[in-house]
Each structure stands twice: as structure tokens, then as C-alpha cells.
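A single protein chain has been omitted; all remaining protein chains appear in their positions.
Chain lettering (A, B and C) follows the sequence in which the chains are written, and residue indices restart at 1 in each chain.
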């Protein structure tokens, strides 16, 4: 059991506060012989990095990751590969702007973890959110970059599908534009709508929620295990553990409540390649907790950040009533930067179950031809 | 790590197939000295038991639980209490109707775990769903009955808030009628609507999804831990692990995506009792993964059961295309019986975190007056 | 985390008290497709069963194991095999002799768990030792019978190498006589010595300690993982968890303290089969926590049972000083019946690491020819 770890066989343990000297993580259980350099990880980190558009916090962190252990040149190829020992990763904090935290030091931002931490622990590192800062998610992205390499052929991509009242049109879905707009938006027609809407939110010092969808392709059939070792259980847990997430769906999610059994049935035919072919994917790639070989589809809802410029009623540490507003650098829509984080958490769950399945079944598929 | 366990300090491990000799579980970590009899557990089991109305499967199981270990008369009071050792529970299967399973033995019901089990394991106990049967949830309810006793003052209640297209009116919410109608419906005006609708579903041999809401009151502030030991993460995982669940929400859930920071803020005042008073509960009782002392609110969506009378296209074990329809006794809305299961899973998560919090902090609350 | 489980990927959870209705366990993580019947398990249980000679307790338990779940006829062969779901095992208690436990109910046997249980939990099931009874070890043996089948080619055997002051002569070691004498003694010349010595112990109402050696052959190289996932760490833990065990050794054990580096080196040559050949086995088959392919050798010391007929000074629950002696049916040398238990615990550790290794490395060995 651990408060700061997730996964079982692909296991990630993180540490670090927003304004401490560094954040880091340990990735344990990674198979040996996988090519891994800092550049591999940095690529994903850069997608999460703040300060890349006017729609994210202006904090500027280099977010340069260092691999401290667990890699070595392969004896034959000379390529740097994982050794099978624990991989230590470190990112030094560089832009901890010296400021007066007097306002949030003793007062609790409504909707923020401030209150709960103080009640539980009796104290907290209040600088920049401390341990509850979204900064911690950098290590998830770093771990996810490794997870992606564990499962051969795995591709995990995410997109923002809703910001506030604005939903994308799924008919327009185009993965190729995802990284070309500041919203990870797959619908070209929505980019300007999101931009205009978020400009308004930002200028008013407010914030807004969002919904992100993550799609994993290349997931082998047979990952996950019945009852409490379900793949979708772990995806749900991993996504719900991201800061500010309040809802998670697999496949049709809440819409499944309105479906009949006939509508929900993902019918099966034999494909031309002699393998099973599903005619739909209401299940989101998981039935009975086990992957079917279809794309695994998950969505999660992110609430608006609680750091806003409009004063709200609150209390302080001493039990006095007060008002609070949060100055400083904040994300008007923290959901945007949650896209690479969501991808990473799904990738980690899949990598974990890939190893778990290999343990129990040897990874051998029994389906003829598979 | 375990495929058939959940929880850490209040840990539940289950076994058993639908048509095997028995199902059972082991509850580990329960504190000593808690009064516990079979009747305490039976009470909850009877709420989940099938065959109690025309809206659930007509399978008739006595579902009589036996406590095999972990209890003993208290040396002073003579009352039967937990001893702190592992509690073994057993329910013998009695109504395993002898029937021809030829149809589902080799064919895969679309939407069902049949296919995934065969792909992963190479075989499965197909009788009545085997391990993937909803029958397994009886042990969750049994464990939940114990969990409720672990946390002093805890009250966990659930209700069906949606069946197919029909949603309750929250303004009519009345807990007192929950157990007086076959739908665990809290809105008196909806009972007849649900009945008429489900009669139609049942008669057509179809099935339909549902949404259940679980509310936990009396949850102490301070349960849960940052990052990967969050209370809401574990509630989400526990609920997603229930058969047929496809979505989970905490507090406002997906609706939070449409809220601004101002709207989402649960403002704080000091109550007349000298304790913090929240003016709203968008968070569903959890911020930063830690309980605030407000009611913990979770919802989950249950898809329609895949056992229906209308033929669907599928394939068989040998890779031949075929049609399938499922005769036999089934739930037209498996979501109904998921209510006590959902309650149990939330109770287990809270009990687990109650013990986890006590380990790390001694259970001492630092807030003045708490 | 669990108080009543061991193993990670081959995970065993037990429950039950000596005089409750039954004892049982759940084996989780067993690969699918392994032939398994009750007879397979019963064979090992019968070796541990009490009442088979005058040198063990005269309690007579049938110890008939029932498999409650996790097996099913193979779809092609019809043979009963594991399905990959959790395996529930149950043994009903049948010879719970009704007796007056007045003497140990309130008084603490020196050297027994009585005192510690009462201090920790405030109560205990004192009948026959309750949860701390050696009866629980039956479930270890049952789980071990399954573990042996998980690793192809694994053979795990144990022997008593010392009873009180009497040590066997290792030059006489003969596995073939192990099951033909009541002491699991591999030295024919010692059988009569052990018999005469233990007759004396038994007649005087006393008890004596013993040392058991377990040898596992057919252990693949590469099982275990560095630092905290070492194979020998888990063997040590598994053996130390057996009732009354006070010491554990791997390979040369404590004798290694007297060796020089030269003496301790297990030199390597290439065998005629083109594989590495060790010239000695001081390491007991494990270096750096990882198996080498040599036989894994472990030893453990069992203290004398604390139930003896000579009165000892003690205190009672109320804090009064008293004398105590324990009548009833007891083992003069509980170490004898620990042999199959020790074998089972070593087998379980090896099965667990076999699955763990397969998860991380795919079970692929990199050594040429291996």
C-alpha cells in the first residue's frame, strides 16, 4: 500500500512539491532491454509544459528530466536501454517565483485541497499548492513515456472534447491537428470557438472545466483480470487520481444507461484476416474487465481550477471568516494540460496489465490465429 | 497485487462461480471488538437477493451467509465480536438449475465477458456466467455490511436515479421510500413510471441501463491521501469494478466541466457549532483526494445486461459466425440490484481509508474543535 | 497489505481457527489450464496430517479438502483444470474435542501467542490456539500443492536434519527413505535415535525443537529480483511466518560467517551440455537475490512447542500470578509436521517469483542455450 504510488508490476512512485528543490519519481518493474533516453521522455514532457500559449499558466519551467538510474548501454548494440532495475527520474524546480503567500498560507481556497490537507495533517506546504500542485503531473507524463514503450505497438492519444458548454463535433475528429492547436482539439472548426471562449474566461480571472477523451490503440486482447483486477477499474482509478478530475467513463459511459441490450451489443463477425471483428465499440474495448483487442476509450471530466480572481467566502486556519481571491499565474482551463497527463495514466494502466497478463498466462493468446 | 481482492487495510478477497458449490470471501484487517453476527450481514444480503420482484431475475437463492472465522464471544460481555483475525464468509449455491448451456458454451454473447475470458484464459466456466456472474457481488455486499460497522456513525445509502431515459426529480428525493419500492427509487412520482417502463423491457426480452447514486454521511474529515491514495480514486475504482459499470462520478461529476471556478467553489463559513460549514457540495465531499466532512456523493452508470432474447450476430469458439440469443432467468435492469452493491463498495472504500488515516495520523484531527 | 496473505502474483489468503467450523484459503493468480483435482492437494495434506504416529498430536482430523472454485473441465480434454480465477479451498474441522479450556482461557502459556494476542486485540479465540494454532498450516500445504504445479519441473522436498541435540549425518542422506519413517529423516541410521529420544520427550510431557532442510530442484535460473524482491528474502519470510520458527538459513547460512571469500566462491565451469556448471553450492542456489539454476537450499529452526506438562510460572488476564501446565493432545516435536509446511512455503515463494519473472522478462533467458 502506498499513498504516492500507482500500478503494480509497472509501478510508479512520485515525490516533490511545487516549490521544493525538485520533483521526481521511481519507475519500478520496467522490463529490461527497452531503448530509453532522456529525449524520449522530454518529448512528452514538453507537451505538458506550462507557458506554451496564453491559455495556460505563465509559470515557465524548463522541466528538464534527468534519468538517474536503471539504464545502461546494451552490451552488443551500445544503445542505452533499460536494465530492469528501478528507474529514478528527477526534474529540478527552477521558476519558484519568490512571492508573498500570506493570503493562501492561512486561508482556504474553496474547492482547493488547502482545507483538507490542514485538517488531516495539521500543516501543509502552501507554496504553489505544495504536493497538491498540478506540477506533480509532470512525473506521471514522464512515467507514461516509459509505459508507452513497454507494450509493443501501443499508441495512446488524447483530445479535449469539451470546454465549458462547448463540445466538439465528433464527425470532424482529426487526430492530425491535435498538436497544432493549443487545445489538443481534434475538431478544426472548434479551435477558434475554444480560443474566443477561453480568452473571455482568462480575462475575467475566472476558470472553466473540460472533458478529455483518451484513445489507446494497439492494446492486445486479454489484458485485465476479472473482478478486482479489471483493466477499466485501473484506468478509472488512474484518471480519477489526476488533480481536479470528477468523472470517468469507459466506452459509452453514462450514455449506456439509456441503451437497451440490443443497442449496446457489440456484435461480432469474422474479419477477412481470420480474426474476430467487432461491428461497434460501445464497450470501449473492455468487457468483463478484459481488453477485447478493440481501441480502449476513456473520458474524464476536469473541474475548473479553484484559483480565481473573484473573491469567495472562506475561513482561515484560526476559524475566522474571510474572503479570498488568488492572484498569481494560473491555468484558466487546467483541463488543457491534462491531456498528456490522461494519456500517460492510460498508458501506465495498460503497461501494468500487459505485465500482469504475461505473468499469469505467459502472454499466450488462445484464440486460433491470434 | 491481486486479481480478486480490493482494499488495503480493510481488504476483501472473493472466490466462487455462479454454479460452483459455493461463493465466499475473506475480510482481512477488521479491527477487533466489533459486534458482528450473521444476521448483521444477512440484512444487507437480503436487499440484494434476486427473485424479490418481477423486475429482477427469478433465480431463487437463499443467500444464507455463514461466518466461518474471525468472531468470538467477548470475554466480558459474551457478545459475539470480531477478534482481529481474518473473517471467512461462505454462501452455498443452492439454485443452480440444471440446464443445457450448449448455446453459450461455445458462442460469445456480444457485450458479455465470454469472449474476453476465452481469449485470455483459453477456457471458462460458462455456467451462469461463471466468475463474471453478478452473483459474485453478494460477497461485496457481505463485506460492506462489516465495513459499515468499522467507521462509527457512518451511514451509506444508495438510490436509482435513472432507468433508461427516465430520470428522477431530485426535488422529490425521499430516503424513507427507498426500500418500499422494487427500484430503490427515492422519487415517489417515478415509481409507477419505472414499473411501466421496465414491464415493457422485460416482456420484450430486452434489457436497459441505469444510474445509481450513493451518498455516505458521517464520513470523518481527513480520510484519503494525496495523489494516488485519494479517497475518490478508490471509490471510483471500487464502483468501476462492479459488473457492467461504465462510468463513475464524484460530486458534480461531468457537469463540473461546464462550471466556472466561481460556480464550483464550495464556500466556507463558520457554523454555529464552531465548526467549518460548507455552503454547497459540488465537490461531493472530497477535495484533493481527502474527505472534508461533508457527505460523500458518488454516481455510477450500469449498462444493460447482454443476456437478451433478440438474436444478435456473433462468432463461436471455432471462429464460425453464428447468431445468439440468451434464454433463462435474467435481470431486465441489472442496475436495480447494483444499489446495495454500490453502497457496499463505497462503505468498503471509506472503511479502508478510515484505517489508513488512523495509521498515518493516529486519527487525530487538528482542526480546533474537531 | 494483508495480515493473512502471502505472495504477490501467486497469492494465498487464509482464514480459520482451530476450533471454528472450518479453515480455508483463497489462491489467487494461478495460471489457467493446470490440471488440478482434490486428490492432488489431498496427497500433500495427508503428509502433514496429525495422528499418524505416536510422535505427533493424537488429534484426528480427516483434513478433507474441497475445491470450491477456480477449476473446470477443459473444453477439449475434459480434464479438470484451473481457469485462472481464484481458487477457494475449504477444510471442515471435525475433531474439535469438547473440553474445558478454563486453564488457558485466562492464563498465558509462556512462549505461546496467548499473551500477545490478548494484549493486542483485547480478546482471542483460545480454543486449541485459535488462529495461532498449527492447524492453519494445513492451508499452506494445500496452497503449496498448487504452487508445485505452477513451475514445470519443480521438485521440492524437505527433511528433518536435527531434533534436539541429535543431528543427522549428511553423508548418509537418502531421499528415498524420507516418507518411510515418522520423522521425515533422510539418514537411516538416525531413525532409531530420533525415535528413542522423542519417546523420552513425549513420556515426560515435554517438547523439543528441530531443524528442517528444504531443497528445491528444477528452479529455473533468473527467478528473483534485486534488492527487495529477492527470492531468498521471500523464502526467508515464508519460512519465518510458520508457527514456532526462530531462524532461517539459505545455503551455508550462519556457517558462511566463518568462510573466506575463496572458500565461499562457487566456481564456474562450462558443462558438457554447453551450460554453466557450478562446482559447489555455498550460495544455496541464490546470488544477488536471483536463482542461479542450482538447487535452492533453505533451513529453518523450530522451537519446542510451549504446551508442556511441567508447570511454569505465568500470569492471568487479571494480572494475577499463577502456574500453568497444558493438558491435552500436543506434538512433542512440532518440527516434524513442519516438513511438508516448509516445502509448501518454499514452493509458494518459487511459484510467485516464477510468475513475477515472467511478467518482467517474459521468462526469456538470455544465456546462450538456456
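Note that in this section a residue touches a chain if its C-beta (ideal position, glycine included) is under 8 Å from a C-beta of that chain, and two chains touch if they have at least 3 such contacts.
Only a predicted model underlies this, so the values are computations on that prediction, with no experimental measurement involved.
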Task = Can you work out which residue in A:60, A:74 or A:365 touches the chain that's missing from view?
result = A:74
Key: Chain not shown: contacting residue from C:52, C:80 or C:233   = C:233
Touching residues (missing chain, whole complex) on chain B = 1, 9, 29-32, 84-85, 225-226, 355-356, 358-363
Inquiry  = Which parts of chain A face the unshown chain closely enough to count as touching?
reply    = 1-5, 8-9, 11, 13-17, 20-24, 26, 28-29, 32-33, 66, 68-70, 72, 74-75, 81, 83-88, 90, 120-125, 130-131, 317
Task = Considering the whole complex rather than only what is displayed, give the residues of chain C touching the chain that is not shown.
result = 1-6, 8-9, 14, 108-122, 131-132, 136, 162-165, 201, 206-211, 221-222, 224-230, 232-234, 236-237, 240-241, 243, 246-270, 274, 276, 279, 282-284, 286-293, 301-308, 310, 312-315, 318-321, 335, 356-357, 360-361, 365-370
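One rule holds for everything that comes next: only the chains that are shown with their structure count from here on.
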Ask   = Minimal path length between chain A and chain C through chains that touch?
value = 1
Query = Using mean CA coordinates as chain centres, what's the chain A-chain C distance in Å?
reply = 44
Remark   = Whole-angstrom distance, CA centroid of chain A to CA centroid of chain B, is 26
Ask   = With chain centres defined as C-alpha means, what is the inter-centre distance between chain B and chain C in Å?
value = 38
Ask   = For chain B, what residues touch not just one other chain but two or more?
value = 1-5, 8-9, 14, 120-123, 131
